[in-house]
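What you see is the complex with one protein chain gone and the rest in place.
Each chain gets a letter, A and B, in the order it is written, and its residues are counted from 1.
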Amino acid sequence: MSDFETVAASENQAARRGPSGEPGTPNQVATQKPRSLAGDAWRDLRRNPIFWVSLALVLIVALMAVAPGLFTANDPKDCMLSRQNAGPSGGAIFGYGFQGCDTFSRAVYGTQASLLVGALSAVITGVIALTVGMLAGYFGGWVDAVLSRAIDIVLGIPLLLAAIVLLKRVGTDSANVRLGAVVLVLAILGWTTAARVVRSSVITAKEQDYVAAARMLGAGHGRIMLRHILPNALAPAIVVLTIALGSFIAAEATLSFLGIGLSQETISWGQDIDTGRIHMRESATPLLVPSTFLALTVLAFIMLGDAIRDAFDPKLR
Amino acid sequence: MTDAVIQPTPASATPEGGHLLEIRDLHVEFRTHEGVAKVINGVSYHLNAGETLAVLGESGSGKSVTAQAIMGILDTPPAHIRSGQILYQGRDLLTQSEEQRRQVRGKEIAMIFQDALSALNPVFPVGWQIAETLRTREGMSRADARRRAIELMDLVKIPAAERRIGDYPHQFSGGMRQRVMIAMALALNPKVLIADEPTTALDVTVQAQIMDLLADLRRDLGMAMILITHDLGVVAGVADRIAVMYAGRIVEHADVRSLYRAPAHPYTKGLLESIPRLDVRGQELATIKGLPPNLMRIPSGCPFHPRCPYVQQVCVDEVPHDLVLGDGRTSACHFAQEVRDDSAR
Partner (left out) sequence: MFRYILRRLLQMVLAFFGTTLIVYALMFAGQGDPIQALAGERPVTAAQRAYLTEKYHLDATGVGGFFYRYFDYVRSLLQGDLGQSLTGRQIGDILQQAWPVTVKLALIALAVAVIFGVTAGVIAGIRRAGIFDNSTLVLTLLVLGIPTIVLAPLAQYFLGVKWQLFPPTAGAEPDFYALLLPGIVLGSLSLATALRLTRTSVAENLRADYVRTARSKGLLKRRIVSVHVLRNSLIPVVTFLGVELGNLMSGAIITEGVFNIPGVGFNLFRGIRTEDGPLVVGIVSVLVVVYLVSNLLVDVLYAVLDPRIRYE
């Protein structure tokens, strides 16, 4: 008889039942060994060409921001009106723009400001979102009510209009001040989506047994939040922030395009696109080159985040 | 495509001596990316006109899938019917075209589901949903269909039917919603009603009311009914015969009285022993140890053997065939006689 009991026991382990088991879905049961979600996600990601392409783009762009000299030998600020709209020559593979600057070199050097704004905004956004989402999700009750309402309100503000209003207040044209202002404005307006994501994953994590166990063992709120809940909220937050980074870069370019973003001193794609657009009839390359750089960079981040999220959330494939 | 109703010719109905509905050796599997789950493994049962058959089993035993196969509403993929026959009035539904099968649905065989809230469309009034069947299938006018819908709601004893016909599903209580489902299923006077766990989602008091209603309707309208349930208590007063399913097989098949008196399969016996009885004091409730099998790796031999108190080596090695025990009883157990004799004691 004991033989059969061991058989039964092993069967029990394998027989993890599906969520409902009924109807339509039979026991869809885990196979030989339980696979982790992360393992599944990685297996899916590895086979996704979009993931690899976007990852490669992100790495190239990052390298370009850190060491633009590797990509072009020309000084982006070496502009001579005598070369206005001149064709390719001497390393300027895409020729020169309206101001007589090396189009390609400017696009390469423009990476720096874009990525800096995007990354800084994403980091600040992440800090705000993690704090707000954690507090709202962990404590619930009136804390959650107040913070969720705040999220609703900020989410209801039209981003571009608010950014226009806020940035109009920045009087100076100092490069660093304007960059900081753009970062702050984007972070202030852009943290809500990530905060919602964090909040819901915190609520899920809070219900887990090990959190209850930690609480019973006398762990304080701070310790539970940092050690037990934060790790769960981090992965979805990073996915959202990767996508947000892309949107922040697009938003910065848009603001600079409008002339209320980065300083005139800073080389930025948004401003170059605006200049190129105005003079597109004379020469299109000064428009096309920064446009391509901007679009590819934004796309790379959005596709990267999208691919990772799809891998982790295979609900609808 | 037209909505023209192809009436089954009465002459060809139920061949002499045949069953109204008969399932023969049905095999269904679910093909998922994790593997193939054998959900139905040779199920056979039949239903005669005007009788009630209870199909009993735990969730995952395949009882709902069988019903959906009869209705032709299995989601394919992942479900694939590998073999078998589903004979309705002597004709095999599985060989019919989709259009022919559509004509059978609702008109000949109707079905109600476990969770009436999600089974009803949330954005249409209940009256509209009942009338929809009449308008699209019978070509009734809006006004006629509405009148008939009110009649049907009266029939299933929804109070103030005329006033509530414009209400939405979420405005009804659970029991009332299930009544709406029943009214909808009865719209075309089906000959067979499949009730898939009709009371599982309801409160105990409401459960009894719905079961009484179903029993009354079945008798008054002269339908046959397949009652799918995991709850032996629900079955006793309503069913004529019981088919017990386990791991996609019928393990025992008997009329209600003999099955209750002396179950001939260890699984049925276990189920019966796990019902609390009011007439026995201080009893210790038995449970069936272990869990239902993983359908991707059904145990060898008798699929119940890992959980069976009667298990012997033969159970691991050989799949038991249906043992005929007389009175139309069968039991798929190598030791059916012993189990029955044990139970009868």
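Just so it is clear, a contact is a pair of C-beta atoms (placed from the backbone, for glycine too) under 8 Å apart; a residue touches a chain by one contact, two chains touch by 3 or more.
Owing to the predicted nature of the structure, the values given are computational and were not obtained by experimental measurement.
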Request  = With the full complex in mind, choose from B:F113, B:Y246, B:Y267 or B:F335 the residue touching the hidden chain.
outcome  = B:F113
Message = Among A:A86, A:V143, A:L166 or A:I203, which one touches the chain that has been omitted from the display?
response = A:L166
Query = If you put the missing chain back, which residues of chain A would it touch?
reply = 24, 50, 153, 156-158, 160-161, 164-166, 168-169, 171, 246, 250, 253-254, 257-260, 270, 273-274, 276-277, 280-281, 284, 287-288, 291, 294-295, 298-299, 302-303, 306, 316-317
Task = Spell out the interface residues on chain B facing the chain that's missing from view.
result = 1, 3, 68, 71, 73, 75, 102-107, 110-111, 113, 115, 118-124, 132-133, 136-137, 168, 170-171, 181, 184-185, 187-188
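In the analysis below, only the chains that are shown with their structure count from here on.
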Key: chain A and chain B, separation of their C-alpha mean positions in angstrom   = 51
